[in-house]
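Every protein chain except one is present and positioned as in the full complex.
Showing chain A:
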Amino acid sequence: MSRIAVAKTYKLYIGGKFPRSESGRVYEVSTAKGAFLANAAKASRKDARDAVVAARAAVSGWSGASGYNRGQVLYRIAELLEGRRAQFVQEISQGEGVSSAVAERQVDAAIDVWVWYAGWADKYVQVAGNGNPVSGPYFNISTPEPTGVVAIIAPQESSLLGLVSVVAPALVSGNTVVVVASEAAPLSAISLAEVLATSDVPGGVVNVLTGSAAEIAPWLASHADVNAIDLAGAGDLAGDATWVDLQIAAAETLKRVLPPEVGVPAPSVERVTFFTETKTVWHTKGLL
């Protein structure tokens, strides 16, 4: 007798908890060939609002942690990802319709990217900051500081590597994140959320929404309490909204905007420093 598979209904990840969508909506996630895979929550604008509130509340704790501490916490995520690789491989090969070998390479790359960014947590300040030469008896120092809450539209094709390549760089400097996962293949994003929930990352630092990016993105772009928006996966939104509209909406509240990218964004320290604000202070020299 064949066993009946347990079809899972996934939920959102907001503020360290796994709530259903406020709207009560779910949508079917299918394999690349069209077979039923699971149900995922279809986030509404109010879920996005709740996620921003959770992210805002987490900013002081996460950005207040030392760079070394953030690096350790992020590195621990890579360890957990490694432990779950079989699950990620299966989700990617089903969701994206690729072979196990291709999926394995994506998981490897995602873990490597995560480790690479984790290493920057206590180093990016040294690279992006500066002791400015001034003609006076004082120091003049510029240091990058996290900008706050970053909204991210994750790449739509690459479900895990794409997500990791946009979430990790925003986290490194101490920002908190509201990310809209790939609409067609959201399972790796939710599994990543399950990893985060059992790690040392405080609740609210990463918030994962699944559903229609075209529906949620305009609300995040115009939200006055979001400091920056990464439109990596917004190049080809369904519906009427284009990423240019999102950029215009974001300009109303002076957000930093990263434009869409084709494929997976390559790892770069510029993605880390983009979500920082440089603060310059002076300090008198001691009479030594």
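Keep in mind that, in the parts below, a contact is a pair of C-beta atoms (placed from the backbone, for glycine too) under 8 Å apart; a residue touches a chain by one contact, two chains touch by 3 or more; residues count from 1.
By definition in this document, contacts and distances are computed from a predicted model.
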**Request:** Assign the chain not included in the display its UniProt protein name, restricting the answer to "Deoxyribose-phosphate aldolase", "Putative spermidine/putrescine transport system permease protein", "Neutral amino acid ABC transporter ATP-binding protein" or "Sulfatase".
**Result:** "Deoxyribose-phosphate aldolase"
**Request:** May I ask which residue of A:4, A:35 or A:224 touches the chain that does not appear here?
**Result:** A:224
**Asked** Out of A:14, A:52, A:110 or A:150, which touches the unshown chain?
**Response** A:52
**Message:** Suppose we count only contacts with the excluded chain; which residues of chain A make the list?
**Reply:** 49, 52, 56, 219, 222-226, 249, 252
